[in-house]
Every structure is written in C-alpha cells, then in structure tokens.
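Each remark here refers to the structure printed beneath this line.
Shown here: the complex without one of its protein chains, the others still in place.
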Amino acid sequence: MSSYEARFKVWRGDADGGGLEDFKVEVNDGEVVLDIIHRLQATQAPDLAVRWNCKAGKCGSCSAEINGRPRLLCMTRMSVFDREETITVTPLRAFPVVRDLVTNVGFNYDKAREIPSFVPPPGLGPGEYRMMQEDVDRSQEFRKCIECFLCQDTCHVVRDHEENKQAFAGPRFLMRVAELDMHPLDAAAESGLDRKRAAQDEHGLGYCNITKCCTEVCPEGIKITDNALIPLKERAVDRKYDPLVWLGNKIRRRSASSGG
Amino acid sequence: MSVVERQEWDVVVVGAGGAGLRAAIEARERGARTAVICKSLFGKAHTVMAEGGIAAAMANANPHDNWQVHFRDTLRGGKFLNQWRMAELHAQEAPDRVWELETWGALFDRTKDGRISQRNFGGHEYPRLAHVGDRTGLELIRTLQQKIVALQQEDFKETGDYESRLKVFQECTVTRVLKDGSRVSGVFAYERESGRFFVLEAPAVVIATGGIGKSFKVTSNSWEYTGDGHALALLAGAPLLNMEFVQFHPTGMVWPPSVKGILVTESVRGDGGVLRNSDGKRFMFDYIPDVFKEKYAETEDEADRWYDDPDNNRRPPELLPRDEVARAINAEVKEGRGSPHGGVFLDVSTRMPAEVIKRRLPSMYHQFKELADVDITAEAMEVGPTCHYVMGGIAVESDSAAARGVPGLYAAGEVAGGMHGSNRLGGNSLSDLLVFGRRAGLHAAEYAAGVTADRPRVHDGQVSSAAAEALRPFSVEAEIEEPAGGPPENPYTLHQELQQTMNDLVGIIRREPEMKQALEKLAELRVRARRAGVEGHRQFNPGWHLALDLRNMLLVSECVARAALERTESRGGHTREDHPSMDRRWRRINLLCGLTDPTGGLTATDPLRGQIALTRETTEPIRPDLLALFDKEELVKYLAEEELYE
C-alpha cells in the first residue's frame, strides 16, 4: 500500500568504540524493524552486523534496544512509530559489544551452567513418568522462555552494576531454578540439593528487588516476577527466614534421627 | 597467511538443531570427545520453529496405535518412496526417544491420567503427536540443550573443565569437510564473530545442518537453511538422494510481505480449523485423491463429527498429507477464488471459543496478533503454501546414518534423505531428528573409537585451499581490474535472484521448459557468484557470510532442478504439470546427485555442463513382512506389477 522514508540512527562500532550513524531508508506497509535493518544491509551497509534467525519471535536471537527499550527486532512493527520519529537502534547495553548490533551474550551461557540440572527421580524409568497437567502448568510457563536475554539485559542489577554479574544469575536463570523447584518429579531434594536455599545463597536471588522490568520486556509474556521470582523468594523464606519452619524442621530432624 | 589453529576431537557434529544435539549427547555418552559447531547461538536452531509435535506411537490417546500403524502412515505419506528400513526404525524407536526426553526434564502436555498427551495431525491415523501447546520444537531444543549442559556439569565435576568432553562452538560456520584419502579427517571452519579460521581434526563428522529453504523466496525456513550440509557432503564426495522432493507446507502466512512464508502450524487444522475459499466454501472436499478416498470424510457433517468420535467417522480432508493440501490451495488461488493477499482462509474463529484458541494455539494467536494485527479468535487467517522442508538429502545407510561412500561421514535430520520418501508427515520430523540423531551419534562414536590407532590426518594443502576459498570474496575487487570478469556482484542481489528463480521455476508446480530455464539462470548466477565481493573486514560481516553460503545454495538448487527435470511423474513433494499422475514405475527409482567433477571442487563453471551429475538407482524391494502390513488393494495403487509378485 504505502511506503515512506524513515530516519534511523543505528549504533555502529565495536569494543574499541563507535557511535550512532544516521540512515534514511524506505519502509513499506507491514514491516518490522528487522526488515529495515536488512534493507540497510542490502542497500547501504552490507557489513552491518546483526544477529537474527527465525524472524518470527520464536528463537530470541535478534534482541536489541529500540528507542532505548530492550526489544526483539523482528517483533517490533514499524507501525508503532510515528513516521516523523527518528528511530534509534542500539545493541543490548548490559553486555560487551562485539560489533554493531551484536553483543557477547556469554554471561548468560555461563550462568546457565551454574544452575544444577534436572535430577531424574530414582526408580522411574523412561515411559513411567506420570505427571498431572496442573502440576506441570507452572514450569511449562517458564519453559516458554526463548532465551532472548532481554530480561537479563534490562535487569538493573547487572545492567547498572557490572560487578554484580559474578553473584547474580539474572531473572532468566532464577526462573530456571523456580522451574526446576516446581517440577513435579525433580528429585534434587532427595539427592541433597536444596534449590530454594541455593537460589538465595548461590544464585543471588536477594539482589532482585522485584522492580519487574524483566516481566515488562518479556516478549513471551511470562510473568517472571509474580510467578517465578516472588514465589522463589517465598520458598527461600521458608528455608532461611521463617523461624517456625526452621523450628519444625529441627524437631522433625531430631525425632527422625533419634528414631533411627 | 597465519597458521590455522587446530584442535583434536573424536566426533564433530555440524549443526546444533535437534538432530545435532541428540547426536552429540549420544556420542559423548558413548565416550567420544565431541564438538558441536553451529552457525547461530546455542539453542537458537531452526528446530524451535517446529510447532505441532513429535510423532511417536505411544498409544496414550488411542490404545490401537502401535509402530506398525505409524510405519504404514509414514509410507503412505511418502507415497512408498521411503527407505523402508529407516521408516521402520523410526516408527519403532520414536516412543523411546520421547520418553527419554522426560528423564532429561522435558514437560509435555498431559493426558488426564498423567501420561504424555497426543494430538491429531495430517496423515496420522491416530492422535500421535506428543506436544507442548504449539511450541514443541522449543521444548525439544531446550531439553537437549539442558541435557548437554547437564553432561558438561558432570565433566566439570570430574575434570574441572566444562568443555573437556563436550564443547559447543557457537556462531561458527563449517565450509569444508576435510579428508585423508577417502576417509573424513576433520572440518575447516571460521568464527563468525572474528572471521578467524580453525580446523577441528576428527575421524568422524556428523552433518546435521537441516534444510535448504533459503534458496526459495517464500519459505518458512530461517537464514541458516542454506543447504550447507548438503553441499559439504557433495563436496566431500557423498551423493544426495531424491532432491526433487521439496515440501511446500500448505499454510504459511501470506501477509504482511515481510513475514510471508512464516509457518501457521498444522495443529490449527488438527484442532478443528477449516480451509475456505473466497466463496466461503470448504473446498478440500473436492481435492481428495483416489488413493485416500476411503479414509476421508465426504460431507462436512461427517468431518465435524470426527473430532469427537474418530472411531466411527472419517477424518476431515483438511488433514490430508501436506502435499495434497498445498496443491489444493494453489489450485484455488489460481482459479481466482483466493483471499485478498493471494492465499485462502484458514478459520478457527467460528470453530472454537476464543478461550480455547488462546490456550491451544497460544503462539499462533501471538504471531498473528503481533505480526499481522489479526485476531485469530475473531477472524480467519490468510494462508498459502510456503517452502518448508526438503525430503531429499544425503544418501545414508539406514541403520547407521553413515553417508554412502565416505567413511567417517554421518548425516541425520532434515539433511539426510530417504526417511520421508516423497513427502513428510507432520510430526515425523522431530521424531526423525531424535531417532537418527541418536543413531548417527552412536555410530560416529563407535567408528571414531575404532580408528584410534590409525587416525586420519588433516593435510595442510586442503587447509590452505579451504582458507583461500573462504577469503575469495574479499579479493574480488582487486581481481576485477582484469577484463575476464565483470563488475563485482552484490551477494544480496544474487541471493534474491536465486530465490526468485527457484520459487518461480522449480516451485510447487513444475514444468519442463521452466526447469530448463532455471538451470540456465543457475549457471549464470554461478558465474556471477564468483564475482561476489564484499566490503569491510572479517569481523561479523554478514555480507561475507552470505557470499560463502551462496556456493552451497547454488549447488543444492542445481540438484533440485536437475532431479526435478529428470523425474517425469508427480509424487508427493514433486508435482509436474506435464506429468500430472503418479507413475508406479518410478516408485523404485532413486535419483542420486554427485559432482560432475569430483576432483576439481568448484571449477565447473561451464554453464551447460553444470556441477551436478545425476544417476538413477533402483531401490531394494520392501521386506515382505512390512508389505504384509498393507492391504493388497492399496499396494496395487503404488507398486509396480513385478514388485507385487516378488
């Protein structure tokens, strides 16, 4: 139908420096920001680096910041902008830049490795798993995650404080802890691993001040804060800050051990 | 040129989709030190796009289901061209592969009694697809990814290094499989981020790179699907099988233009969605082919009853195999009964309450809302065929997934040929990945363990010619001064012309003169591609990456075009307007693609001769006990006289 010329500012550069470059580029009906970036590649800047893959909001590769907000390039329609507006596209600002719109997201893969994996229940073979839908609903919501890492990017705990990256797993991976802790057949507890305590002690759950930016940016609409982080905080409270629970456990453990 | 870094591994897996990861897990569990190389980030593979489910005869939803029924459906879907042994193994092993995923943490949707829920899909007699809403592929890839992390955590505990036995090289591209004599000796690759070259030395290489869709304009495939694995195998001397069979998924989005081709899952139809033309007619009833007449409903009433009572009613024709539905849509549009943007209407809004749609098809709801501003709970979707899957691929041994003719080379997943015959059933892809991914990993690891005393070597000459080939696009500008060439070519333009050519001339309906024209155009593009030049440097340079991928797309496209021209019948994913019916004599014929000049690499620039030579091969007869699973009347439709009486 109709096309127009849009003004773009795209960050170009690498770890040694760079800046916003101006472009004027054609925009057609129904296009998304990623289409425009591709048009720039094909016509004006063939070596403009951008990470993308499925172009349907399912793989979580094309994460960037558009007008200062973390978004997927492929899921941001041009029609949400004013035609007069200059649209600014930058790489994710919480991670080290590689080139142009591509950042090194290795932080997230490091953190993924620090979360102990699913512990299969002993004594249950393949094909013998029985789980009720209502018991898997919660973890299934978290498994919708496409690992775009927009939540990790927007979270001020690491975005604004590089030094916290060591201690803090970030919303995506705290949600992973919650997912496993709510998995109806995860046998971590039986194997001596307390995921609730670990969330607080090993993965930095206490750094989260539940300001909900992770939920705001999630392209999958996962209620990260309300359904994963806060429930996990409550579970950690059960373990660490609830004297009644603590006392109860103490008594139970004592009677169990004296009982032989 | 600086010395190219080398590392030693036992098994190298190229591709980190479902098949690649499953192969890597198996190889590592069998004790092989395993490296995985993938073009994207770890966990982003195209497998995430699979929506419907994993076909496996677990009989959770219908107790009559078993592997024999699944096998039968698969062969019917593939019009009996399948490598029957692969289809047999696939049907037998798929349930174990699905159950195994649960022990790695996968969470499928459940039945009332807590088992894995299974849904209906086109071509499957019973509800058979294990699924998670409409994001099954994501669940699969995430589960495999997390299993790999679990293995790395084990290795970390033992060795202090996460990557001591299993390492993922993400955002790296393999451009050549290296050989020592006839045997595989490793791969040559570059890091996309830095442009740095490196070599992984390994006696066994598993190719699991997926498909070729990016050679077509309208496709559901991502940018990674440039036929890399097909080309790597060809260049390494392994033949490709039946490349003419390309599946056009009947329902891709047709509007807006930027998302044209993106998939609309078959579950929409499996769960009750119907296809209508601009007259509002459910036209699929007019397109039931003879071979399927007994299996499909003839009236709308019967079709609608089937959803609740499948035992006493026949299924709706919307659930015919994909090739049939795609052709029907194509015909409707051609005859002027299409939707405003050149598709047909796929409607769930009048069939289910909005709440049910949102729950059962959440990502479709999301996709249309976000990308097309269409609320599928209130209005119909516009859909049309989109290039989705290639049934053809590397010719492999059925049991071991070993590529024919090249010791040490294995292939699994979409890149391997044979399993699906001329047309793949929905849901059979994810199970294929798991079954043959595992087999490829297993046999690659065993093979690697068997050659420790006599490991193949990587030769410097091969490494430097691979490096020179990869760097060529940067030197084009300088070379152009000489009169031999022409102006330097923009790789993006070449790619667009290639896609247009394949789409228009070797697309869903094929004609001899058009395919000949396509071959000429491909030859022209091949010459121009040698002048594809790029600006800038090697650090994350998409222009350069595309220039390198062009080689693969051109090779694969030529295979498709030549094989399609050769096969003078219509079967599954290959429809000839000039040979509209299925020909039983072709059932036993496989077409193998090889390089015309196996020694000279890519020097075959002669436009007429081309790079690809075809050979015909007659397949082994189907084992009698498997044939006995079918009625005689049905077999008569597919098998040649002499086969029936063998």
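Quick notes on this one:
Order as written gives the chain letters A and B; numbering starts at 1 within each chain.
Here is the rule we go by: contacts are C-beta pairs under 8 Å (C-beta built on N, C-alpha and C of every residue); 3 or more make two chains touch, one makes a residue touch a chain.
The working rule: contacts and distances are computed from a predicted model.
Per its UniProt entry, the chain excluded from the display bears the name "Succinate dehydrogenase", taken from "Chemotaxis protein CheY", "Succinate dehydrogenase", "Ribose ABC transporter substrate-binding protein" or "Putative N-methylproline demethylase". Although one chain is not displayed, its contacts with chain A can still be listed: residues 11, 13, 15, 17-20, 65, 67-70, 85, 88, 90-91, 93-97, 103-104, 106-110, 113, 132, 134-135, 153-154, 156-157, 159-165, 182, 184, 204, 206-213, 216-217, 226, 230-231, 233-238, 240-242.
Note that only the chains that are shown with their structure count from here on.
Chain B meets chain A in the complex at residues 40-46, 48-49, 58, 95-96, 99-100, 102-105, 107, 109-110, 113-115, 132-133, 135, 138-139, 142, 146-147, 149-150, 152-153, 156, 162, 193, 222-224, 255-259, 262-263, 363, 366-367, 370-373, 490-493, 534-537, 539-544. In the complex of the two chains, the chain A residues touching chain B come out as 14, 28-32, 35, 41-42, 46-61, 75, 77, 79, 98-100, 102, 104-105, 109, 112-113, 116-118, 120, 124-127, 129-133, 136, 139-140, 143-147, 180, 183, 186, 221.
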